[in-house]
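Only one protein chain is missing from this complex, and each of the others stays in its spot.
We call the chains A and B, going by the order they appear; numbering starts again at 1 in every chain.
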Amino acid sequence: MFDHITIQLLMGQLLIGLINGSFYAMLALGLAIIFGLMHVVNFAHGALYMLGAFVALILLNSFGVPYWGALMIAPIVVGAFGIVMERLILKPIQELDHLYSLLATFAAVLIIEGLMRLQFGASGLPYRSPLPGGVNLGFMFLPWYRAWVLVFSLIVCVAVWYLIEKTKLGAYLRAANERSEIVESFGINVPLMKSLTYGLGVALAALGGVLAAPIYQVSPSMGSNLMIVIFAVVVIGGMGSIIGAILTGYLIGIVEGLTKVFYPEGSHLAIFVIMILALILRPQGLFSAAEKSR
Amino acid sequence: MTNDPLLTVADLHAWYGESKALHGMNFTVRPGELVTLIGRNGAGKSTTLRSIMGIVKKRKGSIRFDGQETINRRTYQIARRGIAYCPEERAIFASLTVAENLTLPPVLKPGGISDDDLLRQFPNLQQRLRSGGAKLSGGEQQMLAIARILRTGARFLLLDEPSEGLAPVVVREIGEKILQLKEQGFTILLVEQNLQFARRVADRHVVVENGVVVDTLDAAEVEANLGRVKNYLGV
Partner (left out) sequence: MTRYVLFAALGIAALAAPFQVYPILLMTILCFVVFAASFNLLLGFAGLLCFGHAMFFGTAAYIAGWLLKNTAITIELAFLAATLAMAVLGYLVGLISARRGGIQFAMITFAIAQFIYFLLLRAPFTGGEDGMQGIPRSALFGVINVSSSFTLYYLILAITVLAIAAVYRIVHSPFGEVLRAIRDNEARVDSLGFNPVQFKILAITLSAGLAGLAGAMKATVFQIATLHDVSWHVSGTIIFMTLLGGLGTLAGPVVGAALVVVLHDYLAHFGEWALIIQGSVFLAVILFMRQGIVGAAKALYRRVVVRS
């Protein structure tokens, strides 16, 4: 039944799965950080990832800034944009039901995507790989750029995890996740902290966008397609869990890759089947129990 | 000691959403004083502390601290003026270790207690530094909650029912700690339901009923009018 499966196919899809998983993990991580502190489900996360890719493209085409420069600049630019967004549309409604902030970021997606489509059209634009070529591992061909994405995104995820779980700055964030008004009563500027945290989460999404640009086509809808999966990842992993977001992201990427090998028709469905199973079997999310029981 | 109040609350109104909790509170706290807010459950004592701290956002009237109006300031700005707040439910962060909890509040101005001195004053915490915040007993949590607000440099402490839910022996310990803090020059506004505890530590008592101040008695007056005070508290 599975005679078509070769080691090349298996490893190839596993690699694609890991790459996709890297993006899932980075985006879910940013979403979890933002949700943890602000209780905002940032529906615009995908759109900001898309903006990151476009900023890289614009930097390259209009300013001649190469990929490596964009990797630094795009997250800063988009992160700053995110901070402005937070001040303008999230801060005014932060005391209301959190459904409103979800809807506000949803409305922002319509505007951002619409504007980008107006400017750049709906079809995908190519971004030249900064690391052409690759290495033949015997059982598969590994493009250099994909290897770079794998390693770099893993480093980013671990670095963010370390920042939050092991540093003083992270302690403020963890404490504010539990009781932000108490942290503020210690004299810490929590409103600013919220803006910066939103900026950090958004910058992570933009960084993902820059990483993705040479692999996928840069297009206005690249974000919402990804967002759909990210939502499932976050539901499976449990909202607000940092480590849960990272692990579930990679896990889902791998599962998706493997389904492509064994049952190609079902690769999109697999994620959602897992989600529904997870909901039935572990309604609180795979990783949420270890985090907090609030 | 000057006689200018450190804190002057005048005609303070506060709301939780649509429902009004304070209906024009008036009282003062002088430097170095230990004042309690006493009254029944739901009288508005905790709300008063939360309003002073700016945690209850919807409020009207005047709260002057150290000569400056703070009613329109945000919580962190009020904290930076030199007020520290210890909430009723202690709010020890479960995802932080004891050490992280203790050193989380930043040093905002000179005059705070150094970390070494804190550990000397709260020796129980010394051995528990590495354990998780949620692992402490109720009494240890209360000690930690008080200890951690002493390092910021704030000289005015808002303590919300530190005796609540604790064994008598622990309550006694907490009481001694609070008297020690008063001796060290801290000004303290304490919310209490435990009259015995309040009588032991306070210079003056402000009785709160339905969101307004109905009586103010100094320590001697309370002893002379114990029946009346007990009636206020419904005990």
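The rule we apply is simple: a contact is a pair of C-beta atoms (placed from the backbone, for glycine too) under 8 Å apart; a residue touches a chain by one contact, two chains touch by 3 or more.
Please read these numbers as outputs of a predicted model, since none were measured by experiment.
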Whole complex considered, the hidden chain contacts A
Across A:18, A:74, A:109 or A:261, the one contacting the chain not displayed is A:109
Based on the whole complex, identify which of A:7, A:80 or A:118 touches the chain you can't see. A:118
List every residue of chain A that touches the chain not included in the displayed model. 39, 41, 89, 92-93, 96-100, 102-104, 106-111, 113-115, 117-118, 224, 228, 231-232, 234-235, 239, 265, 268-269, 272-273, 275-276, 279-280, 283
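As a working rule, only the chains that are shown with their structure count from here on.
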Would you mind writing out the residues of chain A in touch with chain B in their complex? 95, 171-172, 174-175, 177-179, 181-191, 291-292
Complex interface listing, chain B residues touching chain A: 53, 55, 57, 74-76, 79-80, 84-85, 87, 91, 93-96, 100-101, 104-106, 108, 149, 152
